[in-house]
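Just one protein chain is left out here, and the rest sit where they should.
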Amino acid sequence: MEHYLLILIGTVFVNNIVMSKILGLCPFLGVSKKLETSIGMGAATTFVLTLASGASYLIDVYLLGPDLSYLRTLTFIVVIAGIVGFTEMFIKKTSPVLFRVLGIYLPLITTNCAVLGIPLLNAQAQSNFIESLLFGLGGALGFTLVLVLFAALRERLEAADVPKPFRGVSIAMITAGLMSLAFMGFAGLIR
Amino acid sequence: MSRTLHPFNGGIHPDDHKAESSAGLIQAMPLLARYVVPLSQHIGAPARPLVTAGDTVLKGQMIGAPEGYVSVGVHAPTSGRVIAVEPRPTPHPSGLYDLAVVIEADGEDRAVEFQPVPWRELDASSLRNRLREMGLAGLGGAVFPSYIKLNPGRSAVHTLILNAAECEPWITCDDRLMRERAAQVLEGAEVMRTLLGAAAILVGIEDNKPEAAQALRAAAAANTEVVAVPTLYPSGAAKQLTRLLTGIEVPSGGRSTDAGIQVFNAGTAYALWRALALGEPMISRIVTCTGHVARPGNWEVRLGAPVADLLAAAGGTLEGCSGEIVGGPMMGFELMDRAAPVTKAVNCILAKSPALFPAKPAALPCIRCGACARACPADLQPFEMYWFSRVRDFGKAQGYSLFDCIECGCCSHVCPSHIPLVDYFRFAKSEIWERERDKTASDEARRRHEFKTFRLEREKKEKAEKFAKAAEASKAKAEGAGAGDDPDAAKKKAILEAALARAAKAREGVTPKNTENLPPAVQREIAEIDARREQAEPPSDVNHG
Partner (left out) sequence: MLSALLVLGGLGLVLGAVLGWAEVKFRVADDPLVEKIDAILPQTQCGQCGFPGCKPYAEAIAKGEAPINKCPPGGADGVKRLAELLGVDPPAADDMEHKPRAVAVIDENTCIGCTLCIQSCPVDAIVGASKQLHVILEKQCTGCELCLPPCPVDCIHMVVVKEDLATWKWRYPVHTLRRVA
């Protein structure tokens, strides 16, 4: 039990997928302008990532096995694309505004390196099914946390007196760097 | 004196400067030659003028009738002749002109016969109506029609709070009033209590006015408790005083009556006493004139007296006067024009000088120290509201409960960066109100546009149907009469006839379009314009003949 809890906490804070693994930067900078959007994006990514890591584990172990492991990347991408397509339709139906706001970033979850990275890391580490699921969920929660925090910071930055050369993406990059430094502090959480 | 107080958070201790004007008795202003009485002295719809230029009026005669629910009457302050009903300067931060009745006094000060109102014999509803006509509005500053506040509605009011705190620096008009006329104030409050069906009266008065508190205690009946509260600005704000005295916090957006409390200003209670005991409508109030003037003090001023005359009565402004404030230094605003009159909302005219009110140093950026949040008596976070008001992100500012801000000015007072926070909040509030107005207007426009589209559609359909019918009929006719004549000629004739008939019909029934559903005011306007046109071009009929 403690082991699973550690996986969750470790992936959310210590080895945060954005802040310490530097994966998934594209949506991190792209959809962090508004708090509501970032929450929507976080939820969508969490859904896709958890499902994808579970499904890729099953495929990797039961369908591919050691013989066909060279097909890993290919099949994982196919599975992820399928899940993203499904999510896309679901969001379009339930929240057209979110669909519109997420825009190109929604189909681009497919190419989110975090979403492909976690199943691949799972397969490499030979995690079991529960571990894979938790790793996926934790990574996605960590991504959501950072995205939401960053969006809140950026909303506030909108109103700040930022020197002209630093406005927009520049100050966002600086903020992201500071956040990453702050997340390094979590390294002391687990010995 | 055993009542436990429930202090509110925050508040400040500005220099009170009360001694300057509180020493002397209330003086009566001499009768002036001219009064300018604005028709909108209260919150709500302006009164409808009842007089026109040339009319003679008597003191106390109604010159503006209440129009709509949130409105009260306006009365002539003295006898004389109306010389104009036109836009005049008003005591308003904008300096805009507003419709006012200008009265040239005849010096005789003849009054309509004032009849004391036997309020014990009247039922509550007709008594409230009398107060509405007599122009009673709250004198604390908001000038909300009192008759509405005196209607408890469905909620049970158990306590009437008489607000005698007068926490704004410089102002002493309520202090003097209570020292000199405590019995009348309490009598007025007693009527209020009866109307509201409340059990008790709580008088909240700051402890820097011991003489007034003493006078009130001497005059108080058994159901009235005079509570001295610590001097702390803004303990005279309605919500803050309620919390201080009873511990009840009126919820955001809620009304105090829902919590069983109603708050009235001491000056309003006195005005109510005058209205009922003397039968005199609201034509005067007590105003403090202080600051950089020769003889600061309190005057009983007829409503409509220009501020310039009040300043003159106070001995005039001294050398180096740098403008006047209407109200106190915390919540008041700059007077734009000394010709603006004293109205029901004006409780103080404060002449400024650079020595008394040194110019504020230029503002520095907000350092988020939180001093404003600690000083805020409404438990808000002014620095957050400022952060978003500044960049016009009004939605977020509203999210920080912008509309619970009472604009008391504590935050601006304590800000180490000298940021005029309240100015930003006022700006944000009025922008939000404007958006609300625009929204209403655009909803109305959308509705009307959709209806027009629907109407055009319907007319088109009706026309098509009529045309089809007519075509069918003429076809049948042609077939019936057919064989003998040349069919082509018959058809032509039929078409010609139909066209003639249509034209005749059109000439007969010139039915005005779109004149249904018009408010009577617009219909009246149309009629007037029509009449004018007929006068303007009489020979046109001849041409027609």
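A and B label the chains in the order they appear, each numbered from 1.
In this section, a contact is a pair of C-beta atoms (placed from the backbone, for glycine too) under 8 Å apart; a residue touches a chain by one contact, two chains touch by 3 or more.
Given the structure is predicted, the values throughout are model-derived calculations rather than measurements.
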Looking at B:443, B:479 or B:497, which residue reaches the missing chain? B:443
Contacting the left-out chain in the complete assembly, out of B:221, B:363, B:471 or B:495: B:363
From B:81, B:338, B:426 or B:491, residue that would touch the chain that is not displayed: B:426
Full-complex touch with the removed chain, picking from A:25, A:63, A:130 or A:182, is A:63
Touch residues of subunit B, complete complex, unshown partner: 40, 90, 92-94, 96, 98, 361-365, 419-420, 423-424, 426-427, 429-431, 433-434, 437-438, 441-446, 448-449, 451-452, 455, 510-515, 518, 522, 525-526, 529-530, 532-533, 536
For the chain that got dropped from the picture, name the residues of subunit A it touches. 33-34, 37, 59, 63-64, 67-68, 71, 74-75, 78-79, 81-82, 85-86, 89-90, 92-93, 96-97, 100-103
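By definition in this document, only the chains that are shown with their structure count from here on.
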Which integer distance in Å separates the CA centroid of subunit A from that of subunit B? 55
Subunit B-facing residues of subunit A, complex: 155-156, 158-159, 161
Could you pull out which subunit B residues touch subunit A in their complex? 365, 387-388, 390-391, 393, 396
